[in-house]
Structure formats: structure tokens, C-alpha cells
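What you see is the complex with one protein chain gone and the rest in place.
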Amino acid sequence: MKDINVIIAGAAGEGIHTVGDILARTISAQGYAVFTWQEYESRIRGGQNSYSIRISEKPRNAPLLQADALLGLNDGAVNKYKPLLKEEGILIAQRQSRKRMITIPFGEVAKEELNDKIFANTIAIGALTGVLGADLDTLNQVLAEKFKKKGQGIVQGNLSAAQKGYRQATQQCKGMCAWKLPRQEARYYLVSGNEAIPLAATFAGCRFIAAYPMTPSTGIINYLAKEGELLGIFAEQAEDEIAAINMALGVSYSGARAMTATSGGGFALMVEGISLSGMTETPVVVILAQRPGPATGLPTRTAQGELLFSINAGHGEFPRLVLAPSDPYDAFHKIVKAFNLADKYQMPVIVLTDHFLADSQFSVLDFHLNTVSPTSYIADPQKIRDYKRYQLTKNGISPRLCPGQSRHLVGVDSDEHDEEGHITEDLDVMVRSMVKKRLSKLDSLKQEISLPEETNVNDADIVFVGWGSSRGALLEGLRLLKQEGNKVGMIHFTELWPLPEFSFPNGKTYITVESNATGQLARLLRSEYSVSFKGTISRYDGLPLTGEYIRSNFNEYYR
Amino acid sequence: MKDINVIIAGAAGEGIHTVGDILARTISAQGYAVFTWQEYESRIRGGQNSYSIRISEKPRNAPLLQADALLGLNDGAVNKYKPLLKEEGILIAQRQSRKRMITIPFGEVAKEELNDKIFANTIAIGALTGVLGADLDTLNQVLAEKFKKKGQGIVQGNLSAAQKGYRQATQQCKGMCAWKLPRQEARYYLVSGNEAIPLAATFAGCRFIAAYPMTPSTGIINYLAKEGELLGIFAEQAEDEIAAINMALGVSYSGARAMTATSGGGFALMVEGISLSGMTETPVVVILAQRPGPATGLPTRTAQGELLFSINAGHGEFPRLVLAPSDPYDAFHKIVKAFNLADKYQMPVIVLTDHFLADSQFSVLDFHLNTVSPTSYIADPQKIRDYKRYQLTKNGISPRLCPGQSRHLVGVDSDEHDEEGHITEDLDVMVRSMVKKRLSKLDSLKQEISLPEETNVNDADIVFVGWGSSRGALLEGLRLLKQEGNKVGMIHFTELWPLPEFSFPNGKTYITVESNATGQLARLLRSEYSVSFKGTISRYDGLPLTGEYIRSNFNEYYR
Amino acid sequence: MSTIDDYQNNVEIQWCPGCTNFSILQAFKKALVELDRMPQEVCMVSGIGQAAKLPHYLKCNFFNGLHGRALPVATGVHVANPRLTTIVVTGDGDCYGEGGNHFLHTLRRNPDITVVVNNNEIYALTKGQASPTTPLGESRTLQPKGVQLTPLNALAIAILHGCGFVARGFAGDIEHLKNLLVEAISYRGFSYVDVIQPCITWGTHPMNWYRDRIYKIGDSYDPTNRESALEKSMEWGNKVPIGIIYKVASSEIFAGRFRKAVSTRPMFEFQPPNRKIIFKLLSAFRASDGSHKEAHTD
Partner (left out) sequence: MSTIDDYQNNVEIQWCPGCTNFSILQAFKKALVELDRMPQEVCMVSGIGQAAKLPHYLKCNFFNGLHGRALPVATGVHVANPRLTTIVVTGDGDCYGEGGNHFLHTLRRNPDITVVVNNNEIYALTKGQASPTTPLGESRTLQPKGVQLTPLNALAIAILHGCGFVARGFAGDIEHLKNLLVEAISYRGFSYVDVIQPCITWGTHPMNWYRDRIYKIGDSYDPTNRESALEKSMEWGNKVPIGIIYKVASSEIFAGRFRKAVSTRPMFEFQPPNRKIIFKLLSAFRASDGSHKEAHTD
């Protein structure tokens, strides 16, 4: 089957989020791979926003821009988003404005036929379900589940509304709607980055999160606050980001895994704490959910603008790990890796996500949880005679114990210190040894880093080099450009610091693809691999990279 | 004449700073080029610290490690620093412990012959002056000036003490002390980085400094607080570094030049403010006085560990200027440049100094102040009809006006904004234009950057590449290595971001020389110039680079 | 003479329809007109949040900075140009949460600015987390089982730390609020108005709930008495006072000594720095025994 892209548009507060979620769940329950993404303004009501749902047989997990079907909840939304509707696409709206459309005055129907305007949106969902040729039964199950807490009356109202919309749509559809989505076997997880991450953290044995609310990171602590007592995780809203990271360090020092999550401005405030983590060798996992900057920037949009900042954040020099997962599946696995390596190397780990990854829902068939597990790196106090927190060792890793766990005392210090954690001014011996000890951890750490993913590199003339959440868009870009006869390949990084031993094959043209304006990945790779780039395909308007964007930019600038 | 290196050693609180300063001023007044540097622990009393004075005919402005003369104020100091004394050198101390020495029990003499222990140190200064063969008269003038506020009695006591020390030393010297420092014509400024910078800021028209105390940056605001009313500069101690940079931005927005100064940890806290400066296009000059990190590190030691941090600090992307002056003369000129370009390009400027540059006193013959001047870039409100703070222009620079200066309103915003500074979500047009506008300033900014200084590069096989305050040490390293028959040259950067158009000559071996452990300059230059390095001569024990350190490390690792 | 129209601009307002911030905006405009300030004489400084968007909706100079950092920016504006009427508009999260340290220390500094906190007892823009003023036990997005932290009493902190003008307003009474703003802005010294600003989207209580509890402080109340002011600041629950809680003559204004010694003009009008003085200060670093004459006379 050909992918179908549905866009639902409306004002903030009008319910497009609920409409989109119900439809996405319905199609997912019908057995299809669904991918959703949203774009909205930084306000609570008003504006015109959209919720896009891509439907396919196998997971595509990348945004499409043009719509096969557009549901507009109000006139302004229809006007704003109509340009995205394909000519052969179908508009669903309350007022007739083109030929290929389904016209249902949801509000009026709800009020007149169901005695309550609140059912308007469900009529629209029913209509969309009809247009797409999915089963009304499946929708009914999703609705029943969704509204069961609100009582039988509300459930019934919604079922009737869905039916009305479904019927009217299928009637008007005659000869116009060609789609059929018969029930299929597959059952995908439909999950966003911000949903996978807290579960992964729990799975990894995290016990504590402190954070200060900041879009697009807030979902992570929200989830953990809700499920915390069930999961044995304490979630605290800090007074500011500085407190958040310092609380996490206090917990981690005490022997329990801890994390924080924030976005650019909040991360900026945590930078001193990251350096403290490096100096005290106290593990901490920091999720940095990127959005366009500088400063407050565009709070509800997406970007990949903090690659070099996160790699270089913090005064002084210390090992760190920077990961940038490509999707929620990868995020789950990388989060477990983040906690394990933070503990093993006793250092800060920064996980870069972005608004696109945090908020979009991806289809995942299986998380393969049996392939990962949390590993503890706390030493056994019984086996240690004289304990020194910063004992000088060959690989730079000193045994870590928990304060209060045994007779051994655990002292850590943000000053340069001796093996017991006491302030030192012994420049010649101790200071040099401690600097070397910390940095020597990088040698073994490098061995733990996965190589970048290579797709079709051997056969390619042109290789796109990308990182993080743009993987889906890159793969789509390759497909589109291949169709146009180009020999293209991809190298995609999700583990960005330290970089692994790797060499870029000679004789190819390399172009980075990045959601930033200055080509940060190119700068990084030039420095570490002495590779050169023809240029960068940049996107910096706050919208996610798409295959189509890559295709057209390539054709415009690089052919 | 051969350079003479004098080391004065003692505990914190014992007065080595005063002793050193008086001797340095005396030798300077005698017409010689003096260079001083100190190394001390992070405590107020106790420990053993040193104050080194290098005396030469022409400015050398680089530290020497070995001592020709060592004054030890107590036994512990003598023991700690005696290894640095050359065999043919002379020790001045209270108790006999080697042959080539002047023994004077300063404390006893002061108490018994002058009735007050406080004169002990001046006896020692007198002795040193005698040992060095300088004029007692000159010393007397310096002492009279230094103590005149304390009254005639104290002055007289000091003069007698100096005479006693001088006499005893010259007596014991017979046949041992070969130095003579007859009065010369030249008169050098003897000035440290932290003294040159506040004066330069004043010269550049700075009106405001806010800072939170942090070694080694505090001297700057201390000076301005003292002279502020005279200079028309308001100096405020902020509650934290975040407040400091935000106050400075408030002043700068209002049309007056403003700055802040801090060290690594404080700079980390300012990072969000730097991004705000970038987004609102509000000029600000930030002095980042480096010391060894991470975290609290070694508060009273030196390092060059924040090169990549300062270039990449801040979420999002925006133009900035990063300067790293080599000495107080250069610092004066760079500070004026910093204020001028901050204003011209409406962006943050970071000036990297370090403990070594901040604290050491250099000899400068002439500051050539007539070659620099402050330039105003505030627009004329009369010439503007409809004012827009962020008017889109070709070079990205919009006219800047002051709020309250005219009928024109000045609005700035940390969100992505339109030309009038109002929040925008117009992704397609306004957001893209504003991102481009800000970044396009980099094109003209690049033209303002000075090329690195090249010394003997043409003839060299080996070229050392350094930056910032290590210039003197590098030049000395070249001298030493040339004496050993090496063909060596230097490329030295003091303007580090953006980097100018420059190419490294082919066929040479390049080695960076840096006071950090990870070779940050090499990483930066590899990325920007695609040059490769054989390696880095690193120093990361908190002590400054010296010519001798460079020579011996080169011989050990690169021959 | 300024009119309401002078303060009108055509920026699209991003608040929810019916938000009580509209009333505060209205009160501001009226107060500025009553005070006969022209837009160019006014500078509004804000952080980030719903409240902090207000300066965009009122034609004047404005600096919309970082979340939590409005007070140091405003302090800078005041120091640089004391002739501007500098007003901070901020939220309970902005001012008491992220910006808590600046609140404490700006009180101590006493710059001549006015701070208005649109206090909706919540982080509204980020969708309903607790703020430092959310009552104990209330459940919030991030506190699903109820807030466990004691609410902050910022009014009391202000009274304790030398703030000479402390008031509480109510977004539901524009006229009363306007009068408070007029007094606050006219006050020479740091003036502080906390405004009860129910959030109709994330808030717990409807407007009427507040109306039922709020009462205006009567004429018999003596706002110059610190003890009773402290007591008043602690009144909360079934009866919530609005009006001027504390008002005494201001202690010395921030940078007053500097201003007296140097100039009262805006800093951008200061004479260029006197080179002679700089040369003199620089000369202190050079031994001058007459044997060498000054190198710089330019």
C-alpha cells in the first residue's frame, strides 16, 4: 500500500491533540504502522496548529509534509493548511470550500443531534475513520477505553458521534475515497521519545529525577511523577535547573542512579554542575531536549543546535559521553547505555533529544528488552581494606562505594584533590596524576562507542552524514533521491562523544544534514576525522527535517 | 647583561607580596625591565608561596623557573624552594644552611636594633637590593612613597631597616655577588593584566561592571570599585554571576557600555546570559580569567582550559568574538577592540585571560594609546523615521538606539522575534530571516580579525602554535631551542573566534603548545583550517608554561 | 498628555481568551495614562511566562529577557538611565522560583523600579506545574498527589528587607489595581505589587472563589507599621487582603551615591572618558622620578 498522510488542524485548546491521538490509536489498533508529529505555537489557546498522522504498512517513522487527507476544525485552520493538501487529497471540514471534500458541520450536528457540542470532535474522528476505510469497531474500542472513566453516558455519546461522522463520511465518500485499511495482524507500540525515555530510565534502575519544567523536556518528569511510587522513583520539581542537577548529584553520590532533563536555557544553567560531575566523578544522566535558540527562541519547535555546546559544556577538561538517539526504540536502548556508562566511568552523560523526537509518536514492533539490562558498578565494601574514593588505577576508574553502606568513608571534592578526596596543592605529583587519571578513562570509553550506521555507502557517490533524530528523514531522502537516479548513501551518528575509531571511505562527496544553521556535525567531524565536506543541508526554521526537504535542497544546492 | 631571576618565598600572610612588590618597583625605578609572577595556595595564611622577579635590560615578560637569588622568609620556605636555586646562586635567609648565602636574622635584628619586628621584611629587601647591586637611594624613594600614608615614624623605621639589610648584605657579599644594576634611562610600566584591563575598559568608555568575586578575575572589579566615581563607572557586586551578566545586559540595552568578569565556574553560570546577548543582540564584554578546572579545581593556579568551552558556550547559534590577549599591552588594545566590536556587531565578546596574565606584572615601555580609541555605533535617532530594533539589513546589523533617548521605542526579545522585537511564529519568513540576519554578521566580523603572529615560520622545520598568555614562554622556547641548533618557529593566536582567513604553510611540522591536557587549540585549528598536528606540548599542573618547559618537553617527546 | 491609544499596538495577544492577564494589561495602560507617562518614557522588563509576555502588548520600550532574570536586567536599566520609568512584569514562577535569588537581593538593593507579579499560583505557560505560591495539597501536573512544599510568603520577605512599598492587587478589580499601580510607580524606591491573577485554564478556583475571599484593606489600617504589615502579609485563606500593605519612606536608592557624585543623566549621555585621568592612573604603574618624561600627552 502507499503511505497515507493525514493532517488534523485547529487552534490550541480546540482539541486537535485528542482527535489526533484517538485516530492514531485507532489506526494502530487496526494493525498499521503509524507515525505522528505535531507543530504548535508557544501558547495555551488560539493560534493554528497541526497534528500529522502518517499511515503505512511497515514503520516509516518520518514526517511527510503533504496531506492526503486534511481535517480542519475551524475556517482559519482550513485556510492555513489547505496549501499542504494534495490536489487528489480530501478535505474534511464544516464548510464546503473545494470539490474533493467531506463537509459535515460537526458542531451543529453535535448540538442538534447529540445535544452537546463536546461531541463535535468525535464526529470528525468518525468521519476521518470512514474516509480512511478503517473499522468503526476499532474506533469504538479506542473511544470506549479513552472515555471509560467519564462514565457510560459520555462513552455512549462518543460512540453515537463516531457513528454519525463515519456514516456521513462514507456516504459522501462514494467514488472519491479510494483508501481501505482492513484489519491486520501487526501490533505496534505507538510511542514518543518522552514516553520511552522515562520507562527506559526506570528499566535502567534510575531512582531519582529532579527537573525544572521546560519544553520539550517536561513530559519526562511528568510521567515519572505520576508513576513514581509504583516504580520506586522519586521525582522532584526543583526551584531552578541548578538545583535540579545538584540534587541529582547528591542522590548519585549516595549510590542511587539519578537524572535530570531540560532544554537549552536550562542546560546552560546546569553547565557548572556538569563540570562538578566531571571533577567529583559522580555519575549523572542529563537529557537535553533541543529546541531552536538562542535564548528562549522557539519553545515549541525543533532543532539540533546543541551538538558542539553539549560536547564542550563545562569549564575544565573531563570525560563525558554524548548520545543522540534516532528514535524511541534507540532512545530506550541509549538511555540504558547512558546509565550504565555513567556509572561505569563515573561521569556525566548527556542525551540529546529534540522537540521532534520528544513529541512525535513512532511505531515500534518490539523493544527487544532482553538485549539490554542495567549493570551495577558499585564496588563491594567487604573486599576493600583501605578505601580511597579516588584511588589511582591503571584505567583511571576508582572503586565507588556508597556513604553509610559500610565503615568506609566516601569523600568527594570539587577542588583538585588527593586519593581520599581532600584538597591538594601538590602540583607536581597529585594534580598531574588526577588530571591524567580522569582523562585516561576516555581510552576505554572510546571502545564502548558504537560505529555510525552506514547505509548504501559502498555504492554511493554522495553520502549524507547526519545525527540524532533525523535518521528517518535521511532514509526517506535516500529513497527519493534514488528514485531520481542518484547514487546516494548515508552515514548516521547516534553516539557523538567521544567519537569511535572510524574512517570515511575515500572518493565520495560528503554532505552533512542538520537541523541547525552552522553545520555543527561537519565542524566536529572535520576536527576528529580530518574528513572534508562539500557542505551542509541545513534546516533552521523550527520544523523537522523531512525526506522531501533533503531531496529538494540537494537538487537546489548540490547538483 | 644576563637576566637575573630572584625568588622570594614565604608563607601566606608573611608579606612576600609586599616584599616582592617593593623590590620589583625598586628595580623598575632603577631603569630595568622587570617581570614578576607568583604562585600561591588557595588560603589566606600559611602554606609556602613564591614571588619571582626576573630582571633584564629589555622586556622578556616570561617566567624563569630557576633562581639566581632566593630570599626565604622562614625555614620551611627555604627548604621548599632551595631546589630551584642554581648552584652558583645566592640564598638570603635567617639561618646559615649553605655556603653561598647571606645570613641575616631579620626578625631578631628588627626587634633588637629597631625595636619592632614589623621591620624584618624591609631588612630583607635592603639585603636583596644590596645583593643585586642596585641603589639604596632608589629603594629609599620607593619605601618613602609606599609608607608615606603611615606617617614619618614608619617611613624612618623602614629606611633604617633597608639600610641595615643593605649594609649587612654588601659586607657578606664580598667576592660572592657579581651583579651590578646601575641606574638606567628607561622607565617601564610595571603592570599586570588585571591592572591593564580595568583601565582599558575605562578608556573604551565602559560605564558599568557587575561581577561576583572569583579568583583570578576579582582584581578587575576591585579596581573599578575604587576608582569608579572618578571614572564615571558604576561597579556592583552581584548576588551571583547570573545577576552580573543580566545587569550588564540591562545597562547595555540602555545604551551604555557594560562588562562583567569571572572565572570558569562563574562563566558556566553566565552561559545562558551569553545566549541572551546573542539573541537580543545586546553587546556585552565578558572577561573569563581561566584557572584549572573542572569545578573548583585549583583556584589560585593558571590554565588555558576554556578555549573550546568559550567558543561553543550558549544554546543556539549566534555570532560572538573570542579574544585571548598575550600580555597587558595586548590586553589593553584587545579590550578596546572588544568593546568596539561588541557594539558594532551587537554581540557578546569573551576575553580569555588566565591567572598567569591576570596576576603577573609585565614591563611595558609604551601603551601606544594614540593608536586606539573607542568608537560609538549608536545610531542617530533624528535620522530614522520608523524605527525597528531588528530591521533586516544586508550585513545583518540593525540600527541601535537607546530607550528614552527619543520618541523611538526600543524593544528586545529573547524569543525569536520580528523586526520590532515582538514574538514571532512566522517560521517560513521571519524566523529564517532572523536566523540568517544574526549569522550573516559573521561575514564582516571575520574581516576584522587579526592574523596570527608569525615568528621565524619561513625558516622553520618545526612550528609551535600557541595562543593567549603563553607568547612570552613560546618566544623563550624558540630562543632556547635555536641555541640547541633547531629550526623552530612560532604561530601565535590572540583572536580565536571567528578565525581569520589563514593558511598554514605546507611542509612543516606543527605542534601546539597549551596549558591544558587535551590540545584544544589543535582541535579548533584542525576543524577550521584542516591542518594536522604532530601533537601538543601540554602543561596541566597549574603552573605557567615557560621556555624551559617547552624546550625540555620538545626534546623528550618530539625529537 | 498621553492617552490609552498611545499604548495600543497591533501585536496579536497570545493569552487564552478571557485570561485575567487582560485586566492587568488594562490596569497598566490606565495607570500610565493617569501618570501621564509617554510610551518612550517607560521601559518594561520581563522574563518568560504568560505574565512576562505583557510588555509585548503595550507600546513602550521593553526588554523581554530570560526566565527568572528580569530583576537584574531592570536593575541595570535603572542604573544606566534613572529617568526611565522601569517596570518589571513577572510571574510567580519567574520571580519567586527561577528568579528567587534576584528577588531577595534586589529588595536589598532598592533600585527605583516597580515590580508587578502576576501571581496565578501556577506555572501556566508550561502547562500547570506547581509554583512557589501553589497552596499545600493542591494537585498539579507534576504534583499529582498534591503539593508538599510550604508556599512562599514573598510579601513578608519584602517587608523584612527594606522594601518601602508592598501591595497586593487583584486582577478582578481593574480600578483598584490601577490605583495601586499609580501609587507603586510614583513611589521613589523599589515598589512591589503581587497581583492575584487566577488562571482560567490551569487554575484550581474560579474567579468567584477569589472574589468571595478578597477584601480591601480599610482606611483605618496604618501601612507604615512594620509589625502589622507583617501580620497582614500572612493573612491568607478565608480572608485575603488587597491594597497597600506596607508603605514607608524609601531608604537610599540604589546607586544614589554614585549618581550624586557623578551625574544624574542617562549614562549614554555621559561625557567620553577623560583620557588625562586614565593616563594619570596608568602612570601610577611606572616609576616616575623625573628622569623620564611622560610619553603620552595626546
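Going in written order, the chains are labelled A, B and C, and every chain counts its residues from 1.
Quick note on the criterion: a residue touches a chain if its C-beta (ideal position, glycine included) is under 8 Å from a C-beta of that chain, and two chains touch if they have at least 3 such contacts.
Bear in mind the structure is a predicted one, so any value in this text is a computation, not a measurement.
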*Quick one: jot down which shown chains the absent chain touches.*
A, B, C
*asked:* If I consider the whole complex, including the chain that's not displayed, which of B:74, B:97, B:237 or B:406 touches that chain?
replied: B:237
_Among A:374, A:500 or A:535, which one touches the chain that has been omitted from the display?_
A:374
*From the list A:33, A:55, A:169 or A:249, which touches the chain that is not on show?*
A:249
*What is the set of chain C residues that contact the non-displayed chain in the whole complex?*
97, 100-101, 104-105, 107-110, 132, 145, 148-153, 156-157, 160-162, 230, 234, 251-252, 254, 256-257
*Can you name the residues of chain A that touch the chain not displayed here?*
25, 28-29, 138, 141-142, 185-191, 195, 199, 202-203, 205, 207-208, 210, 227-232, 234, 236, 238-240, 242-244, 246-256, 258, 272-273, 276, 280, 366-367, 369-370, 374, 378, 402-415, 421-423
_Residues in chain B touching the chain absent from view_ = 13, 41-47, 212-215, 218, 221-222, 225-226, 235, 237, 239-240, 265, 295-296
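We take it that only the chains that are shown with their structure count from here on.
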*Could you grab the centroid distance between chain A and chain C? Build each centroid from C-alpha atoms only and quote it in angstrom.*
37
*Which integer distance in Å separates the CA centroid of chain B from that of chain C?*
39
_Touching two or more other chains - residues of chain B_ = 242, 272, 276, 280, 413-415, 423
*Using the touch rule from the top of the page, what residues of chain C touch 2 or more other chains?*
14, 48, 65-66
